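Every protein chain but one is kept in place in this view of the complex.
As written, the chains take the letters A and B, and residue 1 is the first residue of each chain.
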Amino acid sequence: MTVPIGHWLALSAVLFSIGAVGVLLRRNLIVVLMAIEIMLNAVNVAFVALSRHLQSMDGQVIVFFVMTVAAAEAAVGLAIILAVFAQRRTLNADELGRLRG
Amino acid sequence: MIQVPFGTAEWQSIAPFSLVAIGGMIALLWAVFAEERPGTTSVMWMSQAGLAAGLVATIALLGSEKASFGGTFALDGVSLLANLVFLLSASMTLFMAQGHLESMGVRAREFYPLVLFATAGMMIMGAARDLVILFLGIEVMSLAAYVLAGIHRRDPGSTEAALKYFVLGAFATCFLLYGIAAFYGATGATSYDGIRAGLASAPRAALIGGVALLVVALGFKAAIVPFQAWTPDVYQGAPTAVTALMSVGVKAAAFVGITRLFLDGLGPLHQDWQRIFWVLAVLTMTVGNVFALVQGNVKRMLAYSSIAHAGYLLAGVAVGTSRAGGAVLLYLFTYAFMTLGAFGVLIALGTGEKPNDDLDDLRGLADRRPLLAGAMTIFLLSLTGIPPLAGFVGKFYVVESAVNAGWFWLAILLVLNSAIAAYYYLAVIVAMWMRDPIGDEPAWESRPYLAAALLAATVGTVLVGLFPSGTLDFARHAFASIVR
Partner (left out) sequence: MIYAALFYAIALFTVAGAFGVAFSENVVYSAFSLMATLLGAAGLYVFLGADFLAAVQLLVYVGGILVLTLFAIMLTHQISDVEVSNRAVGRWPALGLVGFVGIAMATALVRAPWKVSGEVVAKAAGEGTTYGIGDAFLGPFLLPFELASIVLLTALVGAIVLSRKEIRD
């Protein structure tokens, strides 16, 4: 009837690494933002599972703050992306290399 | 019935950052309703009033030492002294931005309230004794900083700086949260007291992983090598006033947060993190200095120089004694004055059309604007670490604390690095005083607020250098109760 805590955390680690790879390898900025959301969700899964494991409510409460920040970051991030897009008409991060070097 | 913990200690501890945040909100409302009026001076002064309110609260509380919110939010010498650094850099940023933004065509008056929100976030970080509160403080500061970096929306460099800063900052946030989850899982707590209490019985792998994740996340915020890749681009692309805020306020907040977290909350693990910080400190100062050597743009050079200074600061953290903690705090003070001043001079050189911040633009500045060249010389000499200026005492006490704790190699590498740094700072001084100017004199504007800020930075750089002992004693004393 039970799933060991290690499996929950492993699931969270897998989600986190998929998200991290998405951030590092994808070139479309909106996809990068979505990959960051996946990483945050991975963290949330870990917090809720640990909260259950430790029989303490704190983990679940922390998830609320993570969600708050995720929403705030999404709003600001999309605003920045749209501002860049309005200027460049591209969302390909490779083409945004003006400052490199 | 639940017990809500709220008494005098709570009111006192939140007063400084709350006043700044409320000041920001009032200035914001003012900015919205003053839309039709010409100029942004009134919004700037409203925001300065908010900062002044925070300053008054901070000074009134100096000397008090209280735990509030169940020990998760500190009111002590460290938080109060850090508040002074944050308020100083925010106030100077506001003065320096006045006129500078308008000449670039930035009309967004929300600039000023956003600087106040960022400052409130820094003050929260400086006092946080709980990872969740530290996280929220970082977010308040960072969200405001992302927007500020991109406030010049018609300049591709500015929006791109905002984008890079945002993507890497949000990425770092994920690591921070995963680190918090690791400590929560291992010790069952997020407050520094709870973590300390739970360290003994926690699984070691989770602790090491947690330390690594937190180092990555905070390393991004403080621009520590190898997490510094965003720094030069973001610092160069952002409007110079924002760069000044990022390289002083944001960095100082990250360092106060790191110092408190590792020296206090993770103090018992010091053998693990001291080694990491030793290596990262040496890497950071060396990489920063070597790259600064080859820059032809002074703003970018200062960006790399700020990475090098992060290395010196991290060396102080690695030493980890209360003496070293005090030295780090003093260093932040001295660093604030000289760095704000140097960026202020770059702002003064810019005109509406051109930033004029290449090394070639500074050639012969002494002939054209001797006072400005003189001020820049003082800031650069101080950044080099020439006595009796502020930068010297900052570095001196970090080295002294390292030697005192037996970290000779760290001290030697730090001194060697300062010698490398002297080369590129002196190159600017030579260009200003000994070379002939190129091209016509740009149409410089007179900006009284900027001039006042530069004067204050100069006076600060000289005075802190001559009389460091008061601040140093206070800072050491403040850390004595933290490092257990």
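Heads up, the rule we're going with is that a residue touches a chain if its C-beta (ideal position, glycine included) is under 8 Å from a C-beta of that chain, and two chains touch if they have at least 3 such contacts.
Here the structure is a predicted model, which is why all the values come from computation and not from measurement.
Chemist: Relative to the complete complex, which of the depicted chains are touched by the chain excluded from display?
Modeler: For the complete complex, the undisplayed chain touches A, B.
Chemist: Can you say which of B:Gly50, B:Gly77 or B:Pro113 touches the chain missing from this structure?
Modeler: Answering carefully, the residue with contact to the hidden chain is B:Pro113.
Chemist: Touching the absent chain: which residues on chain B qualify?
Modeler: 2-6, 14, 21, 25, 28, 69-70, 72-73, 107-108, 110, 113-114, 117-118, 120-121, 124, 130, 132-133, 136-137, 139-140, 143-144, 146-147, 150-151, 153-154, 162, 185, 203, 205-206
Chemist: Can you name the residues of chain A that touch the chain not displayed here?
Modeler: Against the left-out chain, chain A lists 1-11, 13-22, 25-28, 30-31, 33-35, 37-38, 41, 44-45, 48-49, 51-55, 57-58, 60-61, 63-65, 67-76, 78-83, 85-86, 89-92.
The criterion applied here is as follows: only the chains that are shown with their structure count from here on.
Chemist: So what's the Cα centroid distance for chain A and chain B, whole Å?
Modeler: 26
Chemist: State the interface residues of chain B toward chain A in the complex, per the touch definition above.
Modeler: Against chain A, chain B makes touches at 132, 135-136, 139, 143, 146-147, 150, 153-154, 156-157, 159-164, 166-167, 170-171, 173-174, 177-178, 180-181, 184-185, 188-190, 232-233, 236-237.
Chemist: Within their complex, state which residues of chain A touch chain B.
Modeler: Within the complex, chain A touches chain B at residues 9, 12, 16, 19-20, 23, 29, 32-33, 36, 39-40, 42-43, 46-47, 50, 53-54, 56, 58-59, 62, 65-66, 69, 72-73, 76-77, 79-81, 83-84, 87-88, 96, 98-100.
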